[in-house]
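Heads up, one of the protein chains got dropped from this complex, but the rest are sitting where they should.
Per-chain residue numbering starts at 1, and chain names A, B and C are given in the order in which the chains are listed.
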Amino acid sequence: MMQRLPSAIAVLLLALIFATIAIGHAEQTVLRPLAESYVRLVPHELGAPNVITGILLTYRAFDTLGEVAVLFMVAAGVGLVLKEPGKAGARSASDSEAAQPASEIVRTAAQILVPLIAIFAAYIIMNGHISAGGGFQGGAVIASAVLLMLLADPSHKLNSVFLSVTESLAGVLFVLVGIAGLIFAGGFLDNRVLPLGQFGAFFSAGAIPLLSVLLGVKVGCELSVILDRFRA
Amino acid sequence: MVDALLHPLNIFIIGLGGAFLIPLLYRLGRAAIAAGVVLALAAMTLLSGVALWRLSHGAAPIEILTGGARPPLAINLRLGLPEAIFAFGVNLFALLGVPYILREKYGTILLYLLIVMGIQGMVMTRDLFNLFVFLEIVSIATYGLLSLRDTPAALSATFKYLTATVLASSFFLLGTMLIYAVTGLLNIDDLIASRASIAGPIGFAGLIFVLACLLLELKPFPANGWGLDVYETARSDVAAMISGGVSAGVFFALLKLLPLFESQLTLIATLGAITFVCSNLIGLRQTRTQRLLGYSSIGQMALLTLAASLLHGPGAERMTLLVIGGLFVNHLFAKVGLFWLAGHVGEARLRDWPALAGRPGAIAVFGILIAAISGLPPFPGFFAKWQLVMTLASDGRLAWIAVILVGSLLEAAYMFRWFGRSVHGTAEAQTSAKGPVGLLPIWGMAILLVAGGCISGSLAGLASPWIVAPLAAGAALCLLWNLPARIQGIIALAIVLVGGLWLVRDLSGLNRLFAVILLAGGLVVSIGCLYRADPRPGFYPLLAVMLLSLPALPRTTTNLEFFFVWELITLSSYFLILLRREARPYALRYLLFSLVAAFFLLAGFAMMQALTGISSLAAFRAAGPDAAPVFILLAIGFLIKAGAVGVHVWLPGAYAEADDDVSALLSAVISKAAIFGLLVGTYVAIRSELGLDLARLLGWIGMLTTLVAAMLAVRQDDIKRMLAYSSMSQLGYIVAAIALMSHLGWVTALYLVANHLMVKGILFLAAAVIILRTGTRMLSGLGGLARPMPLTFAAAAIAIVAMSGLPPLAGFGGKWLLLSAMIEKGWYGPALMTLLATFVGLIYMARFMQTIFFGARGAATATAGEAPIAILVSQYLLIAGILIMSFFPILLIEPVSKAIDPQFASTLVWQGMSLELIYATWNPVPTMTFAVAVSILLLGLFLLMQRSGHVGMGARGTSFYEFSGSIFAALTPPLAIRFWGDVSAATASAAERARKLYTGNGQTYNLYVLYYVLVLYAFGGGVRLIWTGIP
Amino acid sequence: MSEVAGSILVLIGAFFHFSAGLGMLRMPDAFTRMQAGTKASTLGNALILIGIAFYHPGWSLKLLILIYFVFMTNPVSSHALARAARAIRIPMAGPPPQALASAPAAARDGA
Partner (left out) sequence: MTSTVVLSTGLVVMLIGLWGVLAHRNILRIIISLSLIGTGTHILIVAIGYVRNGTAPIIDRALTVAEAPARAVDPVPSALVVTAIVIGLAVTAILLAYAIRLYESKKTLSIDAFRDSKW
């Protein structure tokens, strides 16, 4: 409790700084040069209607690759931190009750929702280059389906070998697509290794849909692995 | 095709692709993972190494493009020379450290690979947001690796680390986005180009937040408790990764963003200075190994920050590269090596480290790492600090130099204290240390340090091959470690003889004289070392380094060469002193005072170079009157090394407690290095107008030293301590002679140097014999040794006569020359003191002879026999020298006089007294008569006192000595000891108070983090901004 | 006109969301908080989605699916939570019967 006052002062002083930011902020009325060139170039050069996906998966794909690595590391890291799943019994005293089967309501809902969620996830992933969506978002939705499955059947063992192999393969393929861009197109992670196709079509925008799928699969697997690790 | 394969982009492809592959390799088995990760790291090392090679040969920086577009659109990375140094260093260390993680789960290996890649990403990327991504990659990999140690303490430390770094990186993200909000740019080059547009409250806050994150990730004082806890509790290889790798990435990010923070440079430097000094201060009070290393790491990073912000500016790229690159490489390899060593030894507490004792290999590598981290030669940190100080001096930023030197001294203090305590085992030690195979990566680090030292040495302008001759000789002798001690010794002396002759072959003048005296004296005294047949690991290599460095010192022509050799002498003599267990605290004191002295020299050299723009020692001869501060700095430095009164407190302990033969070397030979330095430094004073007054002061200091030391010597009961004070006293004469700054004075000085060298060599070797034969070193336990060891007695008697100034031996000539020179200059006060000191000197010398060799045989002396042959050889060679010098003084004085001539001929200080006149006044009968009369008078006085009962010759003569001792005790209160004791106590209590900041509570640390951001904002210009922004 | 109706619906939905938040803060124990959070926010979600449908009639089908989704998930999740809470015996903040009459519930909030 001794710290309350200094903490309050610190937060208040920071609030003062933030106030200067809020006061100083002026809403933009036109796009700035860099942003404008993105808006012009992504549809034109990359053939992707969704400018954001274009940026994410080509111009700033290096960031995205880094992000994938981050998730990959978290999956590994959480596994390392929460090692010895055998010790789960010691983890909480009420373990026996927690492991009881889920109620019928949850199970039924899961039966209905999981396919729905999966379809939704596929939609989001596959339409990332055309409309709002993308690999990350879709991957997260996949993981929510997995979570629901796990809630419905707490004793269910995820096939962790399958997950980790899939995740790795997706990652390796992502890098390989990047290398393909290096060899066959303008540079590492250039999406123009595949034909750009017709603007706005499902199969278009070069390698972006492919990358999107890889990303979705990878993120879905990674998040599922993380969930699984926490369950242990 | 080859170029495409060697392109640095492949570092990231290999890193990421390799990491993604590891779970697949896991299905194939452990061996596949091990092969994969080693291959990946080796490939990354190769790629960065090739790039470094090309860049250092003038290739243009390599642009790494991604996304098939040009920079502002797509992310780009760049690999220039600085980037390549950092990347290659990190890769090398990661490759060497891979054995530590190979046995872990595959998740760990994957994180290891990714952290290495992430660090290089932070180093190379040119996009602000991409920098954030790589920062997070590195952070998250760290979080994962930290879980390798899961004690409760480690877990809570990791959590503190987590919250603090998450807070910091939140600020980075916020800052990045605020900068984007103002500029619409993320590319760092573009941002730097449009730096002016990052203004207003938003842009300013953005800059400060980014800066805050980077500084916080470098763990600044006091917002760094979380970092220290992790350093303390993490597994040592992970701590090494944080200290060497993660910090490197963050620091490089700061370095490349520094152009954005041009208006905050002074603030950054100040904060760096505070951290550097405070963390090293607190390091003094640490008892746990890894926390100690943590403080040191933080200090090193702060030094890097300080240097980067001070050197920043147009046209400073090369200097920045040399200093930053050198400091970084030094920190990386040395600190990582030390962390690994901590893991290898496995002792968390410093006081358990004697477990290392008895393993010369481990101690050798430990010593190399400690010397490197303390910025001593021949390692990169030495050259980097040298150049940093030189640059700062040329900019006139002297206060910063002081800060850097103080911090370095504190760091050296705790590092060497730790080393000193580890070298000698305790009875119950020898426990948990593992086999020598585990040392291999640590040796790798040591070798890399040496290689780095060679490179940065040649970059710094240290090109002459002879300068490393001492080290090469030492290294060669290390290979003979399993030969018997005496054979090693003979080989070592042969090498020194050959090498030394090669070193002095083309010298001339004063330098040649000094080189020959130091080389010959060192060799002859070292013959005495052969009397010991017990294996002293490392003794002969160190001896060779020291003996070869001594003649190398006069050979040096630039200030850097001089300082390099000077530090080599310091370091090798420190290690030699440390060989004896009892000498531990004194060795540390010796080293610290030597380092203080060295730092004064460094500052002096730096000012000199700033004044004249010349790095050659010849600058001293051309210095103008404005060089007075240089003279003061140099004189202080050399006086500390010469044991002048007040700063002498290191001397008696080091001389008395070292191994007996080492004592002889220290007193006879090494002390003369300081005298040589003083001669060199005095050139400055000769030319500057202030010089003469200062020289008079110097003369008084010299005489006061002589007198006080003589009084102190009388009081000693320990033979070696008495001889130590006697050395100090004799050095005082020499200092006074140099201070005369006349031709005659300098001739005297050199004459005294040669005389003292031989005399003290004999006496310390005699002491060694006495201790060897009787087992005691206390005067009160000795007596009547003249009969059992007549040869030693004869040698000691001749030496005492030669030292005391009694005719007919050399000491008389020396005193006479000194008095003549003083009278010539009109220094009547010092002349009077000389007489007084000579008298006091006679008392202790008489006591020495009388108590040891006459009287009843003491209890300990019953079985004593004659001295070992090695010592006798050494002593009688020296006696031959004394006799030659006494009866044919012209043999020495003429070359001395010729050597001095050219320097004084160009000045007006020498007031026309010709050399012939000196001989004329010395040789004639009146002189001799006067001398004999004085001697008789003194003897009569002595007999009178004896008869009147003050001196009981038969009753071991103690009462007279006790009487005079008590008088002198009253005259010489232990002011210096008290003063330095107070200084050290004050430092310790300041450290104790400062460390109370670290409460251990993670939440408090978060509060510090927040306040750090606020302080940065306020002092970075935020107060003014808010003041003017909100009317 | 339809935009006004839509706005009113969104506003009402927002009010329910607000009350859900208030309930989370002010209710005394896990179960009552869960109840406040679920019920009010389900209704709030639905109202807001319907309100949006007034703005963009073209989105009606998608919004309907969303409402279905919300109706499916919210109760199921709160049910699962409540069950878990009961399984680990989280205490209910049952006030003694006599206190119920005198003291207002707000005085015993569980914050």
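Heads up, the rule we're going with is that a contact is a pair of C-beta atoms (placed from the backbone, for glycine too) under 8 Å apart; a residue touches a chain by one contact, two chains touch by 3 or more.
The model shown is predicted, which means the values in this text are computed figures rather than measured ones.
Trainee: Specify the shown partners of the omitted chain in the complete complex.
Mentor: Looking at the entire complex, the absent chain's contacts are A, B.
Trainee: Can you say which of B:114, B:167, B:302 or B:833 touches the chain missing from this structure?
Mentor: B:167
Trainee: So one chain is hidden, and I want to know which residue out of A:28, A:108, A:159 or A:198 touches that hidden chain in the complete assembly.
Mentor: Hidden-chain contact among the options goes to A:28.
Trainee: Kindly state which of the options B:634, B:673, B:871 or B:1010 is in contact with the chain not pictured.
Mentor: Answer from the full complex: B:1010 touches the omitted chain.
Trainee: Spell out the interface residues on subunit A facing the chain that's missing from view.
Mentor: Within subunit A, the residues touching the omitted chain are 3-4, 7-8, 10-11, 14-15, 18, 21-22, 25, 27-32, 34-36, 38-40, 42-44, 49-52, 55-56, 60, 63-64, 66-67, 70-71, 73-74, 77-78, 81-82, 90-91, 130-132, 134, 136-137, 199-200, 219, 226, 229-230.
Trainee: Please identify, in ascending order, the residues of subunit B that touch the omitted chain?
Mentor: Given the touch definition above, subunit B has residues 129, 132-133, 136, 139-140, 143-144, 147, 150, 152-153, 155-160, 162-163, 166-167, 170, 173-174, 177-178, 180-181, 184, 186, 225, 228-229, 232-233, 285, 291, 995-996, 998-1003, 1006-1007, 1010 touching the missing chain.
Heads up, the rule we're going with is that only the chains that are shown with their structure count from here on.
Trainee: How would one label the connectivity among the chains shown: line, ring, star, complete, or other?
Mentor: Here the contact pattern is a line, an open path with two ends.
Trainee: Count the touching C-beta pairs: is A-C or A-B ahead?
Mentor: If we tally the contacting C-beta pairs, A-B comes out ahead.
Trainee: Could you give the separation in Å between the centres of subunit B and subunit C, each centre being the mean of its C-alpha atoms?
Mentor: 70
Trainee: Suppose each chain is reduced to the average of its Cα coordinates; what separation in Å results between subunit A and subunit C?
Mentor: 28
Trainee: With chain centres defined as C-alpha means, what is the inter-centre distance between subunit A and subunit B in Å?
Mentor: Whole-Å distance between the two chain centres: 53.
Trainee: Residues of subunit B that touch two or more other chains: which are they?
Mentor: none
Trainee: Touching subunit A in the complex: which residues of subunit B?
Mentor: 9, 12-13, 16-17, 19-24, 26-27, 65-69, 72-75, 105-108, 110-111, 114, 118, 121, 127, 129-130, 133-134, 136-137, 140-141, 143-144, 147-148, 150, 178, 181, 184-186, 200-202, 205, 1003-1004, 1007, 1010-1011, 1013-1014, 1017, 1022, 1025-1026, 1029-1030
Trainee: Touching residues of subunit A toward subunit C in the complex: what are they?
Mentor: Per the stated touch rule, the residues are 94, 97-98, 100, 102-103, 105-106, 109, 112-113, 116, 151.
Trainee: How about subunit A: which of its residues touch subunit B in the complex?
Mentor: Those in contact with subunit B are residues 3, 6-7, 10-11, 13-14, 16-17, 20-21, 23-25, 32-35, 37-38, 41, 45, 58-63, 65-67, 69-70, 72-74, 76-77, 79-81, 83, 161, 164-165, 167-169, 171-172, 174-176, 178-179, 181-182, 185-192.
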